[in-house]
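Sharing a structure with you now.
A single protein chain has been omitted from the complex, and every remaining protein chain is retained in its original position.
What follows is chain A.
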Amino acid sequence: MLETDRVRDAFTDLTDSIDPFLRPPGVESVHTTVRRRRQRRLGVTAAAAVAVAAVAGLAQLPAMEQPAPVVADQPAPADTLAPTAGAPSPAPPSMGTASAGGPSAAVTRTPGRGQDAGGPRTGRPTEPAMPPPACASTVSATANGSNLVIAADVICPGETIAVSWVTYEARRDGSQQLFANERLTLTEAQDRVTATLRESPTCVGPWYVLRDDPAIPATIAAEESKPFPAGTVVASEDGEICLS
């Protein structure tokens, strides 16, 4: 009994000895860390969305004869064209080189007038110089504990967006086993859904919110860092907490 008391006293001595050196970082530090991690995740998601949008935009470029859509949006294209009506076009004569400059852009903005005015340019204004801006839907997700809100910030007319959440169970070997998932849809009529993440009670792994129905692997190998195709991960949170 006496020996046991001495063990207890030794523990007290040990903890007393470190108390002066203890520097709890504080609750604000917890909040800051969590916020920073969320922002980093959102930043990665946003960067992926921008990359997807950029790729989508580039894919449409070949259909455009005039790679100067910004110029076409200048406020007074008709005014630029008007004085030249009936006169030779100030644009270079070759269609292949007429890719820059306000006047040619003005023609694209007012095709009817340009076509009437410039005989030599027949046919040119009928080309769809700038396609209508493609509607790109965006989806975001926020999680508060296990409560998830998935919302379409932009949803295109008539579009149905498939979204899903997925949770994985962490394994001792570093791999992750699919634990639960649920598929939901977002439409113009219902642009926001709520869900509850079901997470492993023993080894909490990461969760993901996905869009566009990517394949969901049953197992993610330890060395796999991108288990889902680019642009399909709306939000995610890492987790490798085994509780037993």
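Going forward, a contact is a pair of C-beta atoms (placed from the backbone, for glycine too) under 8 Å apart; a residue touches a chain by one contact, two chains touch by 3 or more; residues count from 1.
In this section, contacts and distances are computed from a predicted model.
J.: Just go with whichever of "Sugar ABC transporter permease", "RNA polymerase sigma24 factor", "Xanthine dehydrogenase family protein subunit M" or "Biotin-dependent carboxyltransferase family protein" UniProt uses as the name of the absent chain.
T.: UniProt lists the chain left out of the view as "RNA polymerase sigma24 factor".
J.: In the complete assembly, which of A:Val27, A:Ala189 or A:Ala218 touches the absent chain?
T.: A:Val27
J.: If you put the missing chain back, which residues of chain A would it touch?
T.: Chain A touches the missing chain through residues 3-4, 6-11, 13-27, 29-31, 33-34, 37, 143-147, 237, 239, 241-244.
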